[in-house]
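Following this message is one structure expressed as structure tokens.
All protein chains of the complex are present and in place, except for one that has been dropped.
Per-chain numbering from 1; labels A and B assigned in written order.
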Amino acid sequence: MRQVRVATVVLLGCLLALALLPLVAEKYYIQLFTKMMIMAIFAMSLDLLVGYTGLVSLGHAAFFGLAGYVLAFAAPQYEAANLWLSLPLAMAGSGALALVIGVLVLRTSGIYFIMVTLAFAQMVFFLFHDTKIAGGADGIYVYAKPVAAIAGWEPFSLENHTHFYFVVLVLLVLVYALLRMLLASLFGRVIVGIRVNEQRMRSLGYRTFRYKLVCFVIAGALAGMAGYFAAAQFGFVSPDILGWHTSGGVLMMVILGGKGTLNGAILGAFAMMLLELGLQGLPVVGGVDIGKHWQLLMGGFIVFAVLLLPHGLLGLGRLASRLLRKPAEAGDG
Amino acid sequence: MDANTFLIQVLNGIQYGLLLFLVASGLTLILGIMGIINLAHGSFYMVGAYLAFSLSQHFGSLWLAMAGGVVIAVAIGLLLEWLLISRLYHRDHLYQVLLTYGLILIFEELRSVVFGDDVHGVAVPALLQASIPLTDTLSYPVYRLWMSAVCLALAIGMYLLIQKTRLGMMIRAGAANREMVQSLGINIDLLYRLVFALGVALAAFAGMIAAPVASVFPGMGNQVLIVCFVVVVIGGIGSVKGAMLAAILIGLVDTFDKVLTFEIGGVQLLPELSGMMIYVLMAVVLLARPEGLFGKRG
Partner (left out) sequence: MAEAVLRTERLTKHFGGLAAVNDVSLEFFTDQIHAVIGPNGAGKTTLANLLSGDLASTSGRIYLDGEDIAGLSADRISQRGVGRSYQKTNIFLPFTAFENCRLAAQSRLPSSMRFTRPALRYDDVSQQALRALVEVGLEDRAQEPAATLSHGEQRQLEIAMTLATRPRILLLDEPLAGMGSEESARMVELLQRLKQAHAMLLVEHDMDAVFALADRLTVMVNGCVLASGAPEQIRASAAVQEAYLGTEEAHS
């Protein structure tokens, strides 16, 4: 119980800090944290699959990237798309792709599931890379940020980086709340049951395939939301966004933070992005531009994290809090 | 398409398929026997190709480069298994995926640091530079035939090793029950290390012999890895026969879809969507027989 209260306090504290950030920070940091919050949404969507349902998907970037492309298509030439139309459209597109891919990949499990998710994401990559649908390997631009107009009235403007920041912050909170609600619902209990013992769930009468599919689609749609704003912020989409470096990266975020906790996904997203930034900024040492080859250090970090942090950063935190607690109190953990 | 061109494409398809089988067999060996999914398997393919490139320049001979390259690859495989892979045996596939993903990043960047990011060519060894003439204008390179022959020979060799030798028996037993084999006094750690090194060597060797044909470029490892996954999925769970069939099938599909033209209602599907064809094939197999063509059901 006490642990839950601590977590709640920490969460609210972080929320407060995020809400106050634009008052004290410069544009660069506001945009940086916007990006981190977008990745946090992306990571949470994957945690639903990996951490809670036990479906290790290596192709989650397909849904993230597709939404960006939908945005690029939805925008008339050189003009801005309407947020209220294009965002649902992008999420629906990602959800639909997740439905199609899900029907195919959920016929497998274990290692094969991992392989086929990767393969299908690669197929989507090729679709955009090899064809002239959307600029091929060169990608296409999102020239203007989506416009939030309803019958002429604009409550905010995404061209304003502070507005953009708050829109993403609100969505982060909404997605978090939505997922918490989902996980506490009947559906959520089935999902977790499937992760723990799918065969038993079936013998209890649950049509597990359906629940996994719905979960896959929800996760895909939420990844689409993140991808939409990532494309809107960056102003550019290319096939690499669908690639497996993106898929691998977001998976790492979920694990680094601590899977199956949602909080871990957010923590992991922030941590990975800060780490990436830090590594990229490293200087040239002995004639070798370390910053340019930051992925070498990132790879090394990933290897160490897997070996030394079996429960991610949150697991480390839990371990620390258990060690710090006095023996007398250990009983009410 | 005339008969000779068709023949050339078929031979190319089979050659590519056999090469895929070589790489995929290393992957399934490690997967089936040690239960480890190794995403960095493609990186070893790339390492092999780059070793072929640099060592052949150094030695002036692709043969020496291959010999040296295999030795280096085996050494890398042994080291990796001892340091890292051995810690993954009792862990979830998820962590195996992540750790080997980290290895991919490391290998990619090391390659970038050591060899740069350019595309390189490797010369076909003088011995195999001939071509077999088919018509006045068309001929088929002996080197490609040699490649197919080598892949086939290695495949047969592996089959004999696994099925007919004592070592193979120990490997198969270790796959079924690790603790039991250990209690019989067999050094299972060493066994696994050898199996892993073998798998690495197969991938690297495949990269080496492919280098003169497919050229040496940065993304080659990841590309071959994903195709190997498709081979394993289509071929079926635990089936070497399936892997061989699937590899040949994919080799042929992947070769032909680049040279054929196909359109529906004015929309050009081939060769535009050639990159997607093998995934479409995988989708069809998943719909009809999710356990793969030769996989065991349920």
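As a working rule, contacts are C-beta pairs under 8 Å (C-beta built on N, C-alpha and C of every residue); 3 or more make two chains touch, one makes a residue touch a chain.
Note that the coordinates shown come from a computational prediction; the quantities given were computed from them, not determined experimentally.
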Displayed chains contacted by the hidden chain, counting the whole assembly: A
Given A:33, A:113, A:126 or A:211, the one touching the chain that is not displayed: A:211
Residue among A:14, A:32, A:149 or A:182 that touches the chain left out of view: A:182
Among A:18, A:190, A:219 or A:297, residue touching the chain not depicted: A:190
Residue numbers in chain A that touch the chain omitted from display: 181-182, 184-190, 193, 196-197, 199-208, 210-211, 214
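Keep in mind that, in the parts below, only the chains that are shown with their structure count from here on.
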Mean-CA-position distance for chain B and chain A (Å): 32
Residue ranges of chain A touching chain B (in the complex, touch as defined): 50, 56, 58, 104-105, 107-108, 110-112, 114-116, 118-120, 122-123, 126-127, 129-132, 244, 248, 251-252, 255, 259, 288, 293, 295-296, 298-303, 305-307, 310
Chain A contact footprint on chain B (complex, rising order): 31, 37, 84, 87, 91, 93-95, 97-99, 101-110, 112-113, 222, 226, 229-230, 232-233, 237, 272-276, 279-280, 282-283, 286-287, 290
